[in-house]
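Complex shown without one protein chain; remaining protein chains in place.
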Amino acid sequence: QSQLNMTQGVSEISQRVYNLHMTIFYICCVIGVIVFGIMFASMILHRKSKGHQPATFHENVKVEILWTAIPFVILIGMAIPATKTLIAMEDTSESDVTIIVTGSQWKWHYKYFDRDVEFFSLLATPQEQINNRLQKGENYLLEVDRPLVIPTDRKVRFLITSDDVIHAWWVPDFAIKKDANPGFINEIWTKVETPGVYRGQCAELCGKDHGFMPIVVIAKEPDEFESWLDEQEVIAREAKAEEQRLLALSMSKEELMSLGESVYLGNCAACHQPNGEGIPGVFPSLKGTDMVLNDRDAHIDIVVNGKKGTAMQAFGAQLSLRELAAVITYERNAWGNNTGDLVQAADVNQFVNR
Amino acid sequence: MAQQHEKYYVPAYSPWPIMGAIGLFLIAFGAAHTVIDMSKEIDGWGSNVLWTGIAVIILMLFGWFRDQINESLAGMHSKQLGNSYRQGMTWFIFSEVMFFSAFFGALFYARFISVEWLGGASNNAMTNEVLWPAFEAHWPLTLTPGGIESGSMGWMGLPLYNTIILIVSSVTCHLAHVNLEKNNRKMLTTWLGITVLLGCTFLYFQVAEYIHAYQDLGLRLDSGVYGNTFFMLTGFHGVHVTLGTIMLLVMFLRVLKGHFTPDNHFAFQATSWYWHFVDVVWVCLFIFVYVM
């Protein structure tokens, strides 16, 4: 199923981009055939071994003007469709749906503008597949836990930005690639014609796991999309309420440790490594370090609020209180840290509201 | 061609260049480790290496220029060689111009593009609305989008005095040169001496201005892009003035020793070009960093 050419994609724009690509490609082929043709002809006809005597001309103003002018005309021919397509692509006005897309090391965050729906989207391929211990699945490296959902036949506008370094949001089927610059917002739009699942990847080197930051977009019929969005709002509201309710309850050490481990492996291990030792000089170790062993408050604070100017993100925005509590507990007790501390959701909550 | 029968002087094997390379290596390696040590707040050996490197470079310059001067005094240099030196210096100054241009470019970008965009200009309406709703574009950027406040540096007072000082010093430097060409040694010494003093005064005021910025205005190297461009531009310029002043001082000492003749004084000429270049940069700085 390996493809060799640019995709024609699923929007009018992507089709236009494909056509532009092919046009330029064919023009280059024709020029190439002519130029190389003449060159090879002379290599065959005018070789010394065949006794060809060299001519002595070395200048011809007319020809030279000609082969300056003709390419110029060709270029104008190329520039016209390119400019038209470009202007259409950059016109983000009058959109129907707006989504804020935020890249951070190494996941995407989607938020529906003016709606109460937002979520992170992480690589779903298991580590065992990457390390060749399990058979690789069909969508190896191109699968996520929560795909983005958009409507078909609507102009969807994406506001693209980043939390840390530069990423780029690329879905080939939409002919969209835009850099996610921290502190700035770039706009881009698409209008998808056919429902389906479309896959892409982060396209700007963003550090260690740049290769493991896929994008999956599901395009649904508009009414299907609307009901999905409503449903998500309800789920989000219920989750919040549930969280408040659970605040009062404390979890057992076993619960905390097992939930903590899975959260850790999903969110923290990319940098701090599954064994907690980090990568010296790049990502700090958590094993036996002072903060983890002795300073519980600082530990909760850094996990919840992050550390500015480093790859350490504010996980308070990404994980539930329970998950935060669990992962902090896990870090304080795994790999021989054995502080015995239990951190509960209520403890974490104090730091979130700060 | 006039130089046709003059022989071009090709120096023999020389130990100085590789010493210069080693010096630069020690400086680069040492400076890097100094910076790394600083960021980790440890007392490392980086700065020792750095200072050794600087010492090596100074030693190298002494040796290299000694050879050079001796050759020149021995009359081994042809006119053509003089041209090479002059052209070499010109292109070196051109490279410095490009270095400063890049920083000026950054200043203009910050001022007319990035700050404006953060304030919602051009295709960045959403940048302001979503990410920095409280931020309004203004220059000097005394309140950054992230909320750092600082003062800004006016052009009256010290900056203006410094501008006058440097322009005057350019004139005195030129007068020294004119008198050298007229072989008027006494006037040469006087004007050159004044130039050196003006250079030192400039530096003194510059330091005073930095102290003022840090202590009274709260304008620091890390107070946002206004402070960044201010300190980087004036700072690199200051380094150049320091070098220029040292060069002028060396010329002064050499004049006292009786070096240079009206038609053989490349080193002096190069120094004077350099000094004029430093002045021009300052005038641009004064206009674009302070006044506008």
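Residue numbering begins at 1 within each chain, and the chains themselves are lettered A and B in the order written.
One rule holds in what follows: contacts are C-beta pairs under 8 Å (C-beta built on N, C-alpha and C of every residue); 3 or more make two chains touch, one makes a residue touch a chain.
Just so we're on the same page, contacts and distances are computed from a predicted model.
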Omitted chain, identified by the protein name its UniProt record gives, among "Cysteine desulfurase", "ABC transporter ATP-binding protein", "Preprotein translocase subunit TatC" or "Cytochrome c oxidase subunit 1": "Cytochrome c oxidase subunit 1"
Contacting the left-out chain in the complete assembly, out of A:S11, A:N186 or A:N267: A:N186
Omitted-chain contact residue, chosen from B:L141, B:A213 or B:V281: B:L141
From A:G103, A:G200 or A:G276, residue that would touch the chain that is not displayed: A:G200
Positions on chain B contacted by the hidden chain, ascending: 1, 4-5, 7-18, 20-22, 24-25, 27-29, 31-33, 35-36, 38-40, 64, 76, 80, 83-85, 87-88, 91-92, 94-96, 98-99, 101-103, 105-106, 109-110, 113-115, 117-118, 122-123, 131-132, 141, 144-146, 148, 221-228, 232
Hidden partner interface residues of chain A, rising order: 1-7, 16-17, 20-21, 24-25, 28, 31-32, 35-36, 38-39, 42-43, 46-49, 52-60, 63-64, 67-68, 71-72, 75, 78-79, 82-83, 85-87, 89-90, 105, 129-132, 136, 138-142, 164-166, 168, 170, 172, 175-179, 181-184, 186-187, 200-212, 279-282, 309-311
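Here is the rule we use: only the chains that are shown with their structure count from here on.
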Euclidean distance of C-alpha centroids - chain A vs chain B, Å: 44
Chain A-touching residues of chain B, taken from the complex the two chains share: 117-118, 123-124, 126-127, 130-132, 145
Partner chain B, residues of chain A touching it in the complex: 90, 100, 159, 161, 183-185, 187
